[in-house]
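The complex appears here without one of its protein chains, the remainder shown in place.
Chain lettering (A, B and C) follows the sequence in which the chains are written, and residue indices restart at 1 in each chain.
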Amino acid sequence: MAPGPDLLLQMYAGMLRVRLFEERVRELFANGRLPGFLHTSIGQEACAVGACAALRADDYVLSTHRGHGHLIAKGGALRGLMAELYGKANGVCHGKGGSMHLADASVNYLGANGVLAAGCVLAPGVGLSIKRRGSAQVVVTFFGDGAANRGPFHEGVNLAAVWTLPVVFFCENNRWASSTASSLSAAGGSIAARAAGYGIPGETVDGNDVLAVWEATTRAVLRARRGEGPSLIEARTIRWVGHFEGDAQAYRTKAEVEEGRRTDPLARLGRLLEARQLLDAAHAGRIRAGVVAEIDDAVAHAETSPLPAPQDALADLFASYPWSR
Amino acid sequence: MAPGPDLLLQMYAGMLRVRLFEERVRELFANGRLPGFLHTSIGQEACAVGACAALRADDYVLSTHRGHGHLIAKGGALRGLMAELYGKANGVCHGKGGSMHLADASVNYLGANGVLAAGCVLAPGVGLSIKRRGSAQVVVTFFGDGAANRGPFHEGVNLAAVWTLPVVFFCENNRWASSTASSLSAAGGSIAARAAGYGIPGETVDGNDVLAVWEATTRAVLRARRGEGPSLIEARTIRWVGHFEGDAQAYRTKAEVEEGRRTDPLARLGRLLEARQLLDAAHAGRIRAGVVAEIDDAVAHAETSPLPAPQDALADLFASYPWSR
Amino acid sequence: MGDALNLALREEMRRDPRVYCIGEDIVLGLPFGVTKGLVDEFGPERVLNAPISEAAIVGSAMGAAVTGLVPVVDMHFADFVTCAMDEVVNQIAKSRYMFGGQLDCPLTLRMPYGIGRSGGGHHSNSVEAWFVNTPGLKVCIPSTPADARGLLKTAIRDPDPVLVFEHRGLYRVTGEVPEAETPVPLGAADVKRPGRDVTVIATARMVHASLEAARRLAEEGVEVEVVDPRSLVPLDREALALSVRRTHRAVIAEEGPMRASVGAWLAWVIMEDCFDDLDAPIVRVAAPDVPIPFSPPLEGFVTPDADDVVAAVRQTLK
Partner (left out) sequence: MGDALNLALREEMRRDPRVYCIGEDIVLGLPFGVTKGLVDEFGPERVLNAPISEAAIVGSAMGAAVTGLVPVVDMHFADFVTCAMDEVVNQIAKSRYMFGGQLDCPLTLRMPYGIGRSGGGHHSNSVEAWFVNTPGLKVCIPSTPADARGLLKTAIRDPDPVLVFEHRGLYRVTGEVPEAETPVPLGAADVKRPGRDVTVIATARMVHASLEAARRLAEEGVEVEVVDPRSLVPLDREALALSVRRTHRAVIAEEGPMRASVGAWLAWVIMEDCFDDLDAPIVRVAAPDVPIPFSPPLEGFVTPDADDVVAAVRQTLK
């Protein structure tokens, strides 16, 4: 199983899009343009992009508090996302969600989540409706190494396994849950190893190698499409930046971040593409320029879009109105 | 590791005490003497008795909705228990708890539980306080095969493992969660196998063999006392009666109950004791007579004890009063 | 009322193939018989016995609801919703709003609840107040078989999440159920007994206790009007106000505890809408603020009943 040239280039562009988007929102946040809390996925792009590259457009994704990358990789429009981060009226959730609480139904991205591991129990239900339709779709639910210690991980994996549902449980293990080391909070030292207890495949991959991620996810996805049930993937990666913007990171060494930069998934794929003569500096420059233009456009769009009217806070509660009582 | 004659006889009497107690409360329930819901552990006595025989008096037990056996095996007085099942004022919880919600602090039985698997997360805290005291006590938390599918199982085992706490997770797998087969609800088919994912020992034992249960628990308890952390034991057993009193058991075959009776843990230990010439019919008769007398006494005590005064419903809420506001 | 709920489930499952039931032991219809026999008509694909995994049961229902199915979740005992609290209040309740209306979440949570038969501390609680306090959920609470059938049907058809609180002491209550399929709309209170002297606003089992109280008080010449809101969110404020404006006196009867409960809120609603019409303070009937004890005399003491309603009505007339 190996991705063809188009897919490789697509993944390269995809990772670059996530990287530059996240760098831009960090900048915008630092400049006070974005309200709320912000968690970016810089350094972890291979997870989102490798996993989503294994999906069809009609497959579903459930995401996390660190979810911009998943949405972008799933094909979400940058305009709607950026406007949402700005809290604008034409944000994908009309400004009601924000970074941690947004969804984009148009690409079957069923939601970031402010509650860790919540997606693990939503996923089996998505799998159930897929199974009932017989549509051979799959759902990927992302969660962190920290989240894997919550009960819903257990309940969701068990339910998906016992009902043979088309779910891929994708753990992005970036070594830390905020300031708490995974090694001090996940007993046994391996999330993937937990799969055996449920009789499903569990696999650890280098989460900084987009090909490895793509391959593992493709295996899991094909299995799910064949009706053979869920899989658990643990992708080991490194976040280059703070847990949230403003995090002083007193809990970890500079060496770790340097290790992250050394194993940069984007540069790594770039080198591979160059070695295969699929990419040269000029081409890379064009890709970058295209991505930058997209992001510039999204920022300009968001900057010039109106804020919601205050009383719109009362809209969107229920399908039918009035329900003020 | 083998129990001496005294312990064997003690376990025999213990199982008999549980068996006859449960049979009596079934009878009392059928005769309308006991309010509420009733779950008995007939057929499963080797689990409670084998496990508790491996404990010191100052060790702790956390129990379940099917908890009479655990309390009796831990040394709880039958009078307080029986009076509680009657809802009498001198029940061990003054009639406030009842079968599913009672505790007996005098023997460190920290509570039956109306919520499945709740004990799995209470246990690490008990372990924490033991560790802080350095008292080499342990805590055993019982739960069913059904309860093992709840999130607290995962969170509790993981926490106890990562903090190396003196906890024994004891799963009584009686094949059914109410009317739902364990095989259709626990993925992977083995609860014990889940231990590996947390890097702790997991062991399946014949839960109808009190010696096997005692041995496995003793291993786990010694490990915990040595400060090496938790273990998971899965004891396979069979409940002879309905899930609750009144359960028509349409979900299972008569053959299963017959299998249970064939593998009767009490008769099995009786045969072993006879073979070793530790027990003969006369001795067995004396033991039974003693247990029956104890139970008769508990029933008489409960029957003649007063019900609580209605307004006692307002007592015991907080340590200090008045808190009516 | 159990049969009426069973009928509603059958009717809705026949009408809409997307509807399915999920819960613990529901194939056999445990613990209260409401889902009994459904599996024979609809098969195990649509009547799902789940593992003991409340978070996954409720969470998966949302996952299914936002992707095209219409789940009806049986909570077994409402007490165990605590094991899926995040899924109900953070995921389900907020999914439409937080996501700017992109996702429908047509999901019904059936909540068997209430005091009775020495259920004890973990099997007797009235937790409806928490969900009335959680924006994004609709909440209803039937007292009769007809209302139960009609409200459950409406709940299942609603594009939003609806909690149906079913008092487990009412499953055996009988009453007329119309031949025709008659959904009861949310937000429509019902006058269960007309009367001119005092309005008693009561839910679920307390409706029956209030009717009993009304019968007794009628013998003394006091005409009590018993109004059943039937749905709490949305609430039919007009109907409640209309009654109180005529009687000038109100009693609010519920089975939950006193503090921060539905009854406290209804008292405020009446005060806001009818302050000038009230001739006496509103009197509340509710359980004292203690967990529900096991022993019959203790349980009896904390359970609000017809005597309590009679006393409350008398107090408003003082």
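Quick notes
We adopt the following convention: a contact is a pair of C-beta atoms (placed from the backbone, for glycine too) under 8 Å apart; a residue touches a chain by one contact, two chains touch by 3 or more.
All values reported here derive from a predicted model rather than from experimental measurement.
Taking every chain of the complex into account, the absent chain touches A, B, C. Only one residue from B:115, B:211 or B:299 touches the chain missing from this view: B:115. Shown as candidates are A:63, A:108 or A:149; the residue that touches the absent chain is A:149. If you put the hidden chain back, the residue from B:126, B:187, B:235 or B:266 that touches it is B:126.
With the whole complex as reference, residues 79-80, 82-83, 85-86, 89-90, 93-94, 97-98, 120-122, 129-130, 132-136, 233, 256-265, 267-268, 271-272, 275-276, 280-282, 284, 288-291, 293 of chain C touch the missing chain.
Even with one chain removed from view, chain A keeps its contact list with that chain: residues 35-37, 87-88, 91, 93, 95-101, 113-117, 146-147, 149-151, 177-180, 184-186, 250-251, 307-314, 317, 324.
Although one chain is not shown, part of chain B still touches it, namely residues 60, 62, 91-97, 101-105, 110-111, 113-115, 118, 120-130, 132-133, 139, 151-152, 155-156, 158-159, 162, 315-320, 323, 325.
Here is the rule we use: only the chains that are shown with their structure count from here on.
If the chains shown are joined wherever they touch, the resulting network links each chain directly to all the rest.
Chain A and chain B have CA centres that are 45 Å apart. Taking the mean of the C-alpha atoms as each chain's centre, chain B and chain C sit 36 Å apart.
For this pair, chain A with chain C, the centres built from the Cα atoms lie 40 Å apart. Residues of chain B in contact with at least two other chains: 149-151, 184-186.
In chain C, the positions touching at least two other chains are 50-51, 53, 55.
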